[in-house]
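Apart from one protein chain that is not included, each protein chain of the complex appears where it belongs.
Chain naming follows the written order as A, B and C, and within any one chain the residues start at number 1.
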Amino acid sequence: MSHEILDTTIPSLGKAGIDSPLISSDIASHQSFIDDKDRILVSIRMAELEADLKKKKPLTYFELAGPRRKIYYDASKLRCAMVTCGGLCPGLNDIIRSIVLELYHHYGVRNIYGMRYGLQGFIPKYGHEVMDLGPASVTNILDRGGSILGSSRGPQDIDEIIDCLERMNISILFMIGGDGTLRAAEQIADTIMKRKLKISVVGIPKTIDNDIHLISRSFGFDTAVDVSTQAIIGAHNEAAGYPNGIGLIKLMGRHSGFIASTASLAQQDVNFVLIPEVDFDLEGPSGLLAALEKRLASRGHAVIVAAEGAGQKFFQDSPEERDESGNIRLKDIGVFLKNAISNHFKSRNIEINMKYIDPSYMIRSLPANANDSVFCGFLGRNAVHAGMAGKTKLVIGRWNNHFVHIPMEAATSQRKQVCPDGELWSAVLEATGQGSLKNPA
Amino acid sequence: MSHEILDTTIPSLGKAGIDSPLISSDIASHQSFIDDKDRILVSIRMAELEADLKKKKPLTYFELAGPRRKIYYDASKLRCAMVTCGGLCPGLNDIIRSIVLELYHHYGVRNIYGMRYGLQGFIPKYGHEVMDLGPASVTNILDRGGSILGSSRGPQDIDEIIDCLERMNISILFMIGGDGTLRAAEQIADTIMKRKLKISVVGIPKTIDNDIHLISRSFGFDTAVDVSTQAIIGAHNEAAGYPNGIGLIKLMGRHSGFIASTASLAQQDVNFVLIPEVDFDLEGPSGLLAALEKRLASRGHAVIVAAEGAGQKFFQDSPEERDESGNIRLKDIGVFLKNAISNHFKSRNIEINMKYIDPSYMIRSLPANANDSVFCGFLGRNAVHAGMAGKTKLVIGRWNNHFVHIPMEAATSQRKQVCPDGELWSAVLEATGQGSLKNPA
Amino acid sequence: MSHEILDTTIPSLGKAGIDSPLISSDIASHQSFIDDKDRILVSIRMAELEADLKKKKPLTYFELAGPRRKIYYDASKLRCAMVTCGGLCPGLNDIIRSIVLELYHHYGVRNIYGMRYGLQGFIPKYGHEVMDLGPASVTNILDRGGSILGSSRGPQDIDEIIDCLERMNISILFMIGGDGTLRAAEQIADTIMKRKLKISVVGIPKTIDNDIHLISRSFGFDTAVDVSTQAIIGAHNEAAGYPNGIGLIKLMGRHSGFIASTASLAQQDVNFVLIPEVDFDLEGPSGLLAALEKRLASRGHAVIVAAEGAGQKFFQDSPEERDESGNIRLKDIGVFLKNAISNHFKSRNIEINMKYIDPSYMIRSLPANANDSVFCGFLGRNAVHAGMAGKTKLVIGRWNNHFVHIPMEAATSQRKQVCPDGELWSAVLEATGQGSLKNPA
Partner (left out) sequence: MSHEILDTTIPSLGKAGIDSPLISSDIASHQSFIDDKDRILVSIRMAELEADLKKKKPLTYFELAGPRRKIYYDASKLRCAMVTCGGLCPGLNDIIRSIVLELYHHYGVRNIYGMRYGLQGFIPKYGHEVMDLGPASVTNILDRGGSILGSSRGPQDIDEIIDCLERMNISILFMIGGDGTLRAAEQIADTIMKRKLKISVVGIPKTIDNDIHLISRSFGFDTAVDVSTQAIIGAHNEAAGYPNGIGLIKLMGRHSGFIASTASLAQQDVNFVLIPEVDFDLEGPSGLLAALEKRLASRGHAVIVAAEGAGQKFFQDSPEERDESGNIRLKDIGVFLKNAISNHFKSRNIEINMKYIDPSYMIRSLPANANDSVFCGFLGRNAVHAGMAGKTKLVIGRWNNHFVHIPMEAATSQRKQVCPDGELWSAVLEATGQGSLKNPA
């Protein structure tokens, strides 16, 4: 993390003045309430800490997530809504289930709604019906992946969304989504405050790529790595099974190589890992093609893993395209590499056997594994605690092993990436032996 | 099975006159030897049987596979070789292991060789070294898929292959491969007999598609179906997760729809199954596109499974291409359908969310599941028994629940296909409710 | 199969005279109806066939299962019930689902009931409510194991059961259960006929042990073998991980060793397989303990798989006990062996590290794997076809690769067992190298 000073105070809709129903419950005797003054330090490096202390710089901290003794809303009259946006990710149903059960059983909220198909669900013209949610509708939704609410990509009009919330008389809105969704959530929260409404907006960051700033882990990532190893085993078997066999896998990772790097450590059959954070050349004495040719000559086969955002420099001259969410549409590095490799060896008159594997949609649609499932349960419960306390414009995050409240703008201000001289990438370089793949300038 | 008369006598290199070493082993007291006169009826329908008996037609039978009391080769001097050809298939290593262990432990054969990379392994110009095989080299090869010998596609010169066998002094050759390989095996066996050599050629039919004539089950198929269901779940989740979501999966099956049909019964989330055996239209009132549009209108999402050989009529006008094995290169029905569906809905101004999944290489490279692993063990052991008895030009097959000897030419004479009015396809039609997808003439 | 002559005619409640609704459906154009005269030969060995023909003995055949052109019941007025009895087995929910969907969609039956908790469900004093079944209640029941209807062990009064059927006005009863259940079903069917009622009783044989006579495969067995291999891997790792390590696993198999034998072939880490069909000694020069000691001395570790019904002779002197179903309660061979081995090595002053694994309840409660799921679908559909045709007192079985009708008394007349000189047990002896474990008389 870059060593910035952040104001990490979480906005509130007003003073939380109602006793939490948890106080009288059986659980209450067991669980300590969390105070807004329970905070953890963000940067824990001693050197930075000592420097800051010397300069008397204020320390940056995060508020701990968890149940508050005083809550803001009267649960008996409260209406809550939730929405899942963007691409599928293992764990969506776990979070939905966890929010619903916590609202229902522990705060006694009886009016809980699921908006269908992402932000479209708020907009009348799409005609998507709202889903009533309660224990019966969420108990058995974990065996399968996807989202029972459905999802969609792309922005919708902020005011129309808030109009819908007002019409439905919603007081807490839970938004589960990626970068774009969180930025929309920020705008919604700001506009709500401008319109002097009393609606909390609580975000849960969703990114299978694990690339959200200030959040050490995002849900679904562990499941994605788990299953990516199957694709690597397959690619390895196909590569090793033929003379000059090449297995080429495209894994998720638009802006960061966490999945590609971690999966390549989990299943160490990979010889070249290509990620957005580390530049590489195709041609030239140190380029990928020469390295690949050398590897085939000495070992007879090779496995390559490319994150989908790797090597975008090769497409610089092609016209920019954007998808419905406004994200720049990445050129397909998988297909590009497949063709480049194929052409290279054809021109060198070397017969190869290349197999291309793109497991993306088989991974995104999976149910969460045990680890992610437990993690999602905590995310959901803590989102409810934050909302019930009247907090807004925050996301629930994980930092240094604690669940914390992070201001939305901090989470969306920049992206987390693989550090090219950190331990993760060093481990990948050791495991693959791939060297730099970059020609001297 | 069509009701033909087959001569199913298995050729022999000579009279088997040596006592099987199994006789004196501990196993011998347990296992009955099989006699060449132990045979099973091929067609077991009473009506056909009674008609044949009336007409005094000779009944078609298969010789049972299994150990013979008298064997042809002197194990102490015997040299055996094996080769795996064509595409990967779950179970190859199981068969290799089973052949090696049976030769070694039960017949005492000490010279066992693995030819590398398919038929290339016999041809000097490729320079592939031969692999020495014994218990140590095969004990732990089952945890991973692929073939430890490697494979390759395409034919090689028959005489060069036999020259290699002569040079290496091989007396039994085990060939594991598909259609093309078995036809090569037939030619090799014929040429061997013409050249008056004493070399048995025993085949084990490999086809993940399960499409070999007279063989009710081929290894790897069960594993393939097992894992295809994962792709179907993924496609379903992606489809159900978006407005007008479509999940499109291409599964294996060049000439037969067994994998597509069986997987769609195993995971009943599929709305349209397309196979080579059943014609369908794209356009028109009963065509796939209209049916798909109707399904989206009523249910909001759809899952389509296409066997790779389905709908080849749509490519009739494109020039024919062949791969290295001489197989006609199929046009890619997956990509074709993806484009056709996309264009159709664009022209109708309907927004859809389509995800395309092609899990082929993740499936072919898997290790065998338990069922296939046991099955492969029997195939390998029975291949050894047949070879040791001096039989040649046969494949080991499974028919009516028995392991049998099948003449090579019978197995390659035609293909097994899904019967459009049989119970498998009827069950698929029931499970999908897809109707005929064929416009009235 | 022993070579008996069987009368395999299936009883009927009367003449089936109504046109099947399948005739007019879209499926009908695809599916051939099956005629009662479509039959398959039971014994397909040529030698037996020729001998029978010579002696003019009538040939034994089974009627093919499948849809009939004429049916017996008027679907619009029909009420059907189903029940699952005895121990859990992978696939129960698949069969329930398949019966319900076939009755509903293809015959138009609208009154379908599930009896709760086995035969208890028929008996008023237990107070179990009946479950209404239809497509909505069965669509998503396959992701988990068990039975949505529940089950129970033990017999109930036959007349009370039939009284319940009469009160509920049931015309077809589907009974899914083991040996005891099928014998109860036989009695129910007989009494129904005596009481001149028009109620079909159709059985689907359930035995995870795969030990039903005349049925080459029973559902759940394949899943059980699949997962048993996990226990074997665990036992092997524990055994190999310690000096004189012993892994001891008890697998299912009260009267037959199919699971133990097949799992030991699927995961070849097992050194001793003990099954009910093959006698073995504990003490003495050839007994298990001596063999085990030898194995530890030479290899340092050993894995033993015991079917639960193995070695019952060691309990001959203990008093007989019966469970609620009236089955003789087996003494626990697993615990017995654990103690015997432990005592033996203690007395010999040899330190061992033994781990005992009993995975039974983790296996019985699993969902069906893909193979079993497809198989169960066919069993359910064929049970419906048989019931709709007015047939009774039959079970749906699988014989020589065809689904067939088998008279109940034939299926329950004796048990299928592992043949000690057949190919399965021979393969186990080869894979383990265990020898006879039986002292010379």
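Miscellaneous remarks
Quick note on the criterion: a residue touches a chain if its C-beta (ideal position, glycine included) is under 8 Å from a C-beta of that chain, and two chains touch if they have at least 3 such contacts.
Remember, predicted model here, so these are calculated numbers, not experimental data.
Although it is not drawn here, the omitted chain touches the following shown chains in the complete assembly: A, B, C.
For the chain left out of this panel, the touching residue among A:131, A:212, A:225 or A:363 is A:225. Within the complete assembly, C:237 is the residue of C:237, C:286, C:312 or C:342 that touches the hidden chain. The omitted chain makes contact with just one of the residues A:265, A:290 or A:340: A:265.
Of the candidate positions C:60, C:147 or C:432, contact with the unshown chain belongs to C:147. Annotation: of C:97, C:206 or C:364, C:364 touches the absent chain (contact as defined above).
Contact between chain C and the unshown chain involves residues 88, 117, 120, 126, 128, 144-147, 150-152, 230-231, 233-238, 240-243, 247, 353, 355-359, 361-366. Seen from chain A, the chain kept out of the figure touches residues 26-27, 29-32, 37-41, 44-47, 49, 53, 59, 61, 66, 101-102, 105-106, 142, 216, 222, 225-226, 228-229, 262-263, 265-268, 369-371, 373-374, 377-378, 381, 400-403, 420-423, 425-427, 429-431, 433, 435-436. The chain not shown here touches chain B at positions 140, 143-144.
In this section, only the chains that are shown with their structure count from here on.
Using the mean of the Cα atoms as each chain's centre, the chain most removed from chain C is A. Distance between chain A and chain B, defined via averaged C-alpha coordinates, is recorded as 42 Å. Averaged C-alpha coordinates give centres for chain B and chain C that are 29 Å from one another. Of all residues in chain A, those touching 2 or more other chains are 144, listed in ascending order.
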